[in-house]
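Yeah, one chain of the complex is gone here, protein chain that is, but the others are all in their spots.
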Amino acid sequence: MRAVAVGLGGLVLFAAFSAPLVLAPYPLTLLSLVCIAAILAGSVNLLMGQVGLLSMGHAGISAAAGYGVAWAAVRDMDPLIQLAVALGVTLVVSLVFGLMTMRTNGIVFLMITLALGMTVNGLAQKLSSLTGGQNGLTGVRRPPIVADQGAFYLLALVMLLVALAVTYGLTRSSFGLTLRGVRESEGRMSSLGYPVARAKLLAVICSGLMAGTAGVLAAWQSEFMSPAAAGFSRSAFAVVMVIVGGTGTLLGPVVGAGVVVGIEHWLSSYVERWPTLLGVVLIVVVLFARGGVVGAVQDLIRRWRPGDRGGAAPPGVPALATDGEAVVMTGPGAQAPAGAGKEDL
Amino acid sequence: MGHRSRGGRSARPVGSAALAVALAAVVGAGAAVAQDQSGGTVKVGFIAPVTGFVAALGQDMRNGWDLYWTQNGTTAGGVTVETIYEDDAGDPEVALTKARKLVEEDGVQMTAGPILANTAYAVADYVAGQGLPSFHITGADDLTQRRANPLVLRVGYTSSQSNFPAGQWAYDQGHRTAVTLCPDYAFGWESCGGFVSAFTNAGGTVTQLWHPLGNQDFASYMTDIQAAGPDVVFVGSAGGPDAILLYQTYAGFGLKDTTPLIGNCCFADQVFLREIGDIGAGIESFGYWVESRDSDEVTAFVSAYEAAYGDTPSLYAAGSYMMAQVIAEALEATGGVVDGEAFVSAARGVSLADSLYGPLAFDDLNNPVGPVYRTRVEPREDGRLVHVLQETFPDVSQFWTYGQDAFLANPVFSRDFTGVAP
Amino acid sequence: MGAALPVDVPSSPDAALPGGVPLPRDVPLPPDAALPGGVPLPRDVPLPADAALPGGVPLPRDVPLPADVPLPAAGHHVLRLTGVVRRFGGMTAVDGVDVTLAAGERLAVIGPNGAGKTTLFRLIAGELRPDAGTIELLGRDVTRMHAWRRARLGLSRTFQVANLFGRLSVADNMRLAIQAGRPSGWRSLRPVRGADDVATSALDTLAQVGLAGRQADPVASLSHGEQRQLEIAMALCTRPQVLLLDEPAAGLSAGEREMLRRLIADLPRTLPIVLIEHDMSLVFGLADRVMCLHQGRPVVVGTPDQVRADERVQAVYLGRSTHA
Partner (left out) sequence: MSLEQFALQTLNGLTFGALLFLLASGFTLVYGLMRIVNLAHGALYLVGGYVAVVVMARTGSFPLAVASGILAGAVLGLAIERLLLRRVSGQELPEVLLTVGIAIVIGDLCLAVFGGKAELLPVPAELTGATRLGSVMYPTYRLVVMVVAVVVGAGLYLGLQRTRLGARIRAGVDDREMASAMGVGIDRLFVIMFALGAGLAGLAGAIGAGLLTMRPGADLDILLYALVVVIVGGLGSIPGAALGAIVIGLIDAYSKTWFPEFATFAVFAPMALILVVRPTGLLGRAT
């Protein structure tokens, strides 16, 4: 079974890396958008899956990074300087997000991040000498080495893999365990001697750096920045991606990004009522596939091999509750759904 | 940037496998319709927002565009014009992705639309970068000013263009103080910039108010206007919901009866008139599309449009119709050949002596020079509110009377620079 | 006698646990401590020689201490509350509590619902700040110190309603308790492994509380009693210097209670404990001293027998006014 999984994974990776050889620029554009959206969704998922914090303002962080790059790129600065500017902006914005939210959770966290996202959006419109205001910044150009869509896609793909690897490492680390502890019970963590607020601040900054990476890539991909990048719908879509793909799973955000980008950019050319479709997908997933697409697939696999240890475990109990498992969809006291298994890569 | 070649097509299964993995749950991945460009067809990518907050404008654009091809057939210059529609939802990122899709996937040879300034800048920048012509009706000044491009042609007026005569006229009427109220972003800055620069250069003084885009409640501005007590109020609105709300509040505060109001092109547009009701009668505005103007072109277009869609055609429908007209006639001129700048040059040469907007000619930066009309909203025989022509200001340039060089030496109109005379 | 008990605690000759283990006593009460109405507080109460748990179970002794647990300096109080007051809106939940916990002492806090027990507890743990008064922990003023810093100083608590990391495994719960005291830094980015890789000390502690072999189970699958056991195991893992137990027996069956009682009784005698509990048999079997709270004030402080016999306590529990 494991061999099949590894083989399948290898095949997917091979296909992903050979895509530039066989695909036309536009499909590559879409795939790049999927990679970028997946990194942003992954940053939301890091907070949602590990710490149990639902951010409705992450597009604000990624847009800030994007403006950093765009501002520098329009001034013909070296790509490395563009990155440095973006890093600085990302750190500052993430720090503000973190400091303002680190003593909150649940709905208050959601509301403050939403407000901060709207504030970034507002600033992008108002600071028009830096951001071009509502008209945005045109004339952004990618670094020459990734000017070609195929090359840029590979960059986005590699960055996505890096982000996945970092996420994987983080969830397996004792820091990741600390974050899951915070998710389960802040009071208990405090009483054990953990500085909970500091842990949340660090988590928001880690997540912010990831969102910033997505922002940089997005600015280079579209070679354009506008306040819409920090809009509420961008943040909400990132959350939808996480839910649809599977909260707390490693690959969930990638799958979710595929679905949402597919609907928004591809299916919308054929289906005029695509927002309704997106909403229905979200409703169906929340009602019937709590673990998202990835969770549902894991479920299927588990059911498919009843002799396996997963099948033997009582329903609702993860086969091996060790690490990385996390489905925060359940309310307090509710049992982990059957989809909450170990991530099979 | 090539389109999908035949070779690419044979490799498709592998490609779609990768696509299918990434787009996991999207049903029917790989079923994307790939149409090869066959001889005798010119593909035009038409981008308009039919979802999102400006969906009404986008729908009108589609209607106007479709009407032209229905009336005149889709053959021009020996080639068949095939339109590929895309929805930008009013979002520049989406507009840009859709433009990429049109160019890279569908292999269009030119684009038309979209409407919002930010979406238009994003699309024009990209499409021109691909060496393809793009046609616009958006007002965004710099599209044919500081960011002009020989591949970009505007079949409409800049945001400020029709408001210069408004400022001059207001002063000539004896008004000396004005309050301007415009949305706080580029379109509003440019609209108010036109009025303010002309009005203050003539000798008037202004109080400038800016309201946020998507503003919820206009009451505060009405109180400010009451406090300023100006001779005249100028409103430079992007039309639609904001404008209706604004005028409703204006009337509610009793200002309609005390202070004359002048609107820009789009404040009291036809979308507005469909909804505003009786209080809309009497609004004066300055624009370039007058649906009741006495001209065969206009009458024919309006009756055909009303027969087809039941509504009076709006500025956006008329603009799109004219975009289609210009493209069709340019194709006639080139014999169906679309070749970048040469095609745009052909489009510039199309005769628009009696267009829907009146006699037009293009300036060096691909923007029309043409008449601006002062209109008054009145009910037609059938009770429908329409603009009725009051006065014509011929041959208005996007640079007004300042001259191109002097005008372009200034920065583009913004919150901080509306051309107030020193 | 392997226990390294504080040897120089002054003790009266007759105060000892069965078997001659000297009891820590002579708790310095503030000289002016008194009950409302000027009733002097009972102090320096000798433990009866035959102190035993209900049913004649002798008090546990001779518990081996983990070698690396540093002991509080002998003879010092480990916890001292002075004039602690906490109000909620118009209501005063804790109204001027003075109490001291000596090294190795086990203090129980009883009182009817709403007496202020839990508030007092949260004040000690640092989850609430007092409106007046000071709290000293191991000789340091911690009145304004955040809960997690107090925990780092060695204050460990359990929760009234089992408040574990429900969707994590027993092993992960233990791991969180163990790594709590460690410096974080870059080391926290190292991977943690599966259930079998928990530190040996954690496995020992799990065995000690009766959860041997359960480390791979998710906490949600444990019974209520087992969750309590895990709570205590985790509290022990943080190498506490003071242990706060908040109604550990709440919601447990009779059998589970007895198991819990033994578990607490078997804890190292050197570990000072503050215990809130409704179950009187548990309290009187475990505590060296009992404080009865009523309307935020201590009514009686004394040995279990004294408190049991005190009519003011009975009055409090029967709901009659103490001021009558």
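Letters A, B and C mark the chains in the order given here, with residues in each chain numbered from 1 onward.
One rule holds for everything that comes next: a contact is a pair of C-beta atoms (placed from the backbone, for glycine too) under 8 Å apart; a residue touches a chain by one contact, two chains touch by 3 or more.
Being a predicted model, the structure only gives us computed values, none of them experimental.
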- Note on the structure: Check: shown chains touched by the absent chain are A, B
- Task: Touching the absent chain in the whole complex: find that residue among A:V240, A:V261 or A:A296.
- Result: A:V240
- Note on the structure: The missing chain sits against subunit A at residues 54, 100, 103-104, 106-108, 110-112, 114-116, 118-119, 121-123, 125-126, 232, 236, 239-240, 243, 273, 275-276, 278-283, 286-287, 290, 328-332, 334
- Name, in rising order, the residues on subunit B that touch the hidden chain in the full complex. 50-59, 184, 209-217, 219-221, 223-224, 226-227, 240-241, 244-245, 248-249, 252-255, 271, 274-277, 415
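Here is the rule we use: only the chains that are shown with their structure count from here on.
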- Message: For subunit A and subunit B, which third chains touch each of them?
- Response: none
- Based on the averaged CA atom positions, which chain is farthest from subunit A? C
- Message: Between subunit A and subunit B, what distance separates the C-alpha centroids? Give it in angstrom.
- Response: 37
- Query: From the C-alpha centre of subunit A to that of subunit C, how far is it in Å?
  - Reply: 44
- Query: In the complex of these two chains, what residues of subunit C are touching subunit A?
  - Reply: 125-127, 146-149, 151-152, 156-157, 159, 163-169, 171-172, 175-177, 179-181, 184, 187-195, 216-218, 220-221, 234, 238
- Contact residues on subunit A for subunit C in the complex? 169-170, 172-178, 180-181, 184-185, 187-196, 314, 317-318, 320-323, 325-326, 333, 335-336, 340
- Contacting residues of subunit B [partner subunit A, same complex]: 1-4, 8, 11-12, 14-15, 17-19, 21-26, 29, 32-33, 50-51, 86-87, 89, 91-94, 96-98, 100-101, 103-105, 117-118, 121-122, 125-126, 140, 142, 147, 184-187, 213, 414-415
